[in-house]
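One structure is given below, represented as structure tokens, and several questions about it will come after.
Every protein chain except one is present and positioned as in the full complex.
On to chain A.
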Amino acid sequence: MTLLPGTDAPRTPQEPHGPHTGAAGEPAEATHSRITLNVNGTPRTLVVDNRSSLLDVLRERLGLIGAKKGCDHGQCGSCTVLVEGRRANACLLPAVAQDGYDITTVEGLAAADGERLHPLQRAFLDRDGFQCGYCTPGQLCSAVGMIAEAEAGHPSDATDPGHPAKTPVALTAAEIRTRLSGNICRCGAYPNIVAAVEDVIE
């Protein structure tokens, strides 16, 4: 499969978003679309095959190889990124359906100067929250999203049903474990991942 060349130029009136009919000779029914993704604060406009997952576009078109392809079926969580601020499995999201959305990948977590790590990245280093590191970008993005969810009062199956709505949920170890259960670590670094998250929320 040859992907059409993309452009990183901002969208122009001459190149409307949506179905991209491409060069003469292509089928009338477009199978490609022009989209803009706001990735780590930068708008990136490109033409994508409608079949491309957000994960493949990030990794293969935009050079952001932090998000990993583990199972490619939404079961392992190693592709987790933030879409409009909420954690999501990038392998299950058609990139074309994310047109216009803000995407944050692990590359966007650290300060823009590239010098200061996100507190969770620092804590994963301090606590040895990984061995091989393959699941780590997904664990980090998932933990960032998860902490925001708990702060906004989103319950989990470990939350007391009587906990008042819209008030922050305290992240006990049991809460952290169930809320991060969508991120599998084949090395079994879970105890240190939980410790790292606990460090940051304190």
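Everything that follows uses one rule, which is that a residue touches a chain if its C-beta (ideal position, glycine included) is under 8 Å from a C-beta of that chain, and two chains touch if they have at least 3 such contacts; residues count from 1.
Just so it is clear, contacts and distances are computed from a predicted model.
Asks: Leaving aside the chains you can see, what is the UniProt protein name of the one that's missing? Options: "FAD-binding molybdopterin dehydrogenase", "Heme exporter protein C", "Bifunctional diguanylate cyclase/phosphodiesterase" or "ABC transporter permease".
Replies: The correct option from "FAD-binding molybdopterin dehydrogenase", "Heme exporter protein C", "Bifunctional diguanylate cyclase/phosphodiesterase" or "ABC transporter permease" is "FAD-binding molybdopterin dehydrogenase", the UniProt name of the unshown chain.
Asks: In the full complex, which of A:L64, A:V106 or A:M146 touches the chain missing from this view?
Replies: The one listed residue touching the chain not shown is A:M146.
Asks: So which bits of chain A touch the chain we can't see?
Replies: 18-19, 29-31, 33, 49-51, 53, 72-74, 77, 80, 86-89, 92-94, 96-97, 99, 142, 145-146, 149, 152-157, 159, 161, 165-166, 177-183
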